[in-house]
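Just one protein chain is left out here, and the rest sit where they should.
Chain naming follows the written order as A and B, and within any one chain the residues start at number 1.
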Amino acid sequence: MMLPDPAATGLARVRKIEGDALGLRTPAFAPTEGAGDLLEVSLGPHHPSTHGVFRMDVVLDGERIVRLKPVFGYLHRNHEKLGEATSYLGSMPYTDRLDYLNSMTNNWAYALAVEKLAGIPVTERAEYVRVVLAELSRLLNHTCLAGFLMQDCGCSGTPLMYAFREREKILDLFESLSGSRMMCNVQRFGGCRVDPSAEWLAATRRLVDGYGAFLDEFEALLSGNEIVMARTQGVGRLPAALAVNAGITGPMLRASGVGHDLRKVDGYGVYPRFNFRVPIGRDGDVYDRYMVRMLEMRESIAILDQALRDLPGGPILDPKAKQRGLRPKAGEAYGRIEGPKGEIGFFLVSDGTGNPTRYRVRAPSFVNLTVLEDLCLGHTVADAVIILGSIDIVLGEVDR
Amino acid sequence: METPEALRDRLLARFPGASIELVPNGSPSAQVSFRIGPAALREVACFLRDDAELALDQCSNVTGLDVPDREVVETVKESQPGAPGGPPVVTERKQTRLQPGHLEVVYHLYSVARRQGPVILRARTGNRTDAVTLPSLTPVWRSCEFQEREVFDLFGVVFEGHPDLRRILMWDAFVGHPMRKDYVEPDDYEWEPTPHGDVLAKARRHYPSAAAPGAVQPSP
Partner (left out) sequence: MSDAPTAASVPGPISAEERDELRRHGILLTSVQELYNWGRSHSVWPLNFGLACCAIEMIAASMAKFDIARFGSEVFRPSPRQADLIIVSGTVTKKMAPHVVRLWNQMPEPKYCIAMGACAISGGPFKQGYNVLKGIDRYIPVDIYIPGCPPRPEALLHGLVELQEKIRQQPLRGPDAPRHLRSDLPCDATVPELGATDIEPPFSPDVWKPPTLVRPDKA
């Protein structure tokens, strides 16, 4: 499978200022020797800009970070152990609570892994509905991320207000479909639990049609904003080779210039039927990570357009597909999809009983944090905050 | 990508002394894996990463597996000479044998450059108590750093050559490895009359008085 030419992916829209207009850009890191004592600061676990109960042990030389060790586990709620103690279907609602902004993609990744493990075919209509829900979830996630990132930049209020205004619109759709705003628990093995009605699809169509206008407004506010550019450009550069080696996935990897999107690479579900581009960045800095997500939302709108147009009829779930009491043959399977934060995968080992003997969640936020220290070295604490914001973590998934 | 059998043969040709075997997978996913002896694990990993055809440049997922000791019941047939001229008398005897357990680490490798995968590596420890050391693959793939720490924390596999092997999810003073099958959780439940048998049994252990008939409901 081939990707479109990077030049054609809309990268030209990534605007750059070459000069340092406000004199805010971080100079190269040069540790001073013997200049004074180092200061050790613990950021978190209660810190308003760590996106939850995340902690960073930072060593500072003056304003510059010379060491940064992330500390995990403050939200380690034993997801995997509980998954091994419950049935295959019983884990589905728990996956909602992994990355609690994107229950739709978590459900899908888990359903995909079980479908691989047990060899369950998925109905055609469900494949399209899954795409619709996953792309809505991606819009929601990226919009909120942009809002939170701007909050981290010190732009308190407005962008996050706009983002949450749009989030409510998407959540209204999720709620009317599934009955719950955040913990939707929609996917089942071989299909979906609920079938969207014509009214729901029409409402989704209206939202999708209007979302581009919102993005225009949002980008007019942020993308060319001089302060945003000064704060984010050149900060937290991630080289492509390190990104691949460190297992970085999702928009963060693509911002470093690697055109790797599982929707294209694995072509799971019905994604090969849709025409969309994979935006990639050039410098791999915070701004590129922000911009790639903005461009990705435009592509999501295109996918949603096509999926809603082509949505076939038919059953949403094969009534014969076993849900309760599913006992896959002994064996194992690793299923992964392109979640909004990166590759979310489930590794399941079955011994032929009703519970998996091993239930492992490969969480993108967790692996993406591997390079946090590399990105932050030499920057100030204020930059570390926006670097963390641009990685896009959710602690429910990091600590599980 | 080449078939797993071809890859195994190529690896065996490249590493003649190494223990490399193909582990079949009974599920429809058909994701077979390679069990590599710990001695050659890191060289094999480096080879897989640098090989031009495979270019497995990303280690996506690192997982621990716990296989506890278990008793295997075997039927042993013994034949003794029977009556003269007749057939020998075959007696069947059941004997139990303790199959020692082990810990296993599973690596899922993918190639971003060549868009292929997964190639799955597994490595086994000698047992679950004192021989739990395996070579770390963090020097090969940075993505293993936190995930191997997690396997160390929750399963107790010690990774040799890991730059920073500390507990990651549990606190430092914690004793034990909670993801092991024989880990006993702190018994800090309240009584909850749920239909889940295990929870019920556990609650009864916690509150022996609740086990008596007629006195099972907590007062608010």
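Here is the rule we go by: a residue touches a chain if its C-beta (ideal position, glycine included) is under 8 Å from a C-beta of that chain, and two chains touch if they have at least 3 such contacts.
The shown structure was predicted, so the numbers you read here are calculated from the model rather than taken from an experiment.
S.K.: Specify the residue from the set A:Leu89, A:Met182 or A:Ala330 that touches the hidden chain.
M.R.: A:Met182
S.K.: Residues of chain A in contact with the chain that isn't shown?
M.R.: 45-48, 52-53, 73-79, 81-82, 85, 93-94, 97, 100-101, 160-161, 164-165, 167-168, 181-183, 395-396, 399
S.K.: Please identify, in ascending order, the residues of chain B that touch the omitted chain?
M.R.: Where chain B meets the chain not shown: residues 169-171, 173-176, 178, 183, 185-186, 188-192, 199, 207, 209-210, 214-220.
Going forward, only the chains that are shown with their structure count from here on.
S.K.: Please tell me the distance, in whole Å, between the geometric centres of chain A and chain B computed from their C-alpha atoms.
M.R.: 29
S.K.: Spell out the part of chain A that touches chain B in their complex, as residue ranges.
M.R.: These residues of chain A touch chain B: 1, 69, 72-73, 76, 78, 80-81, 85, 116-119, 242, 244-249, 253, 258, 260, 265, 328-336, 343, 345, 347, 349-350, 357-358, 360, 362, 366-367, 369-371, 399-400.
S.K.: Note which residues of chain B are touching chain A in the complex, please.
M.R.: Per the stated touch rule, the residues are 25-29, 31, 57-61, 63, 65, 106, 108, 112-113, 115, 118, 120, 141-147, 154, 164, 167-171, 178-179, 198.
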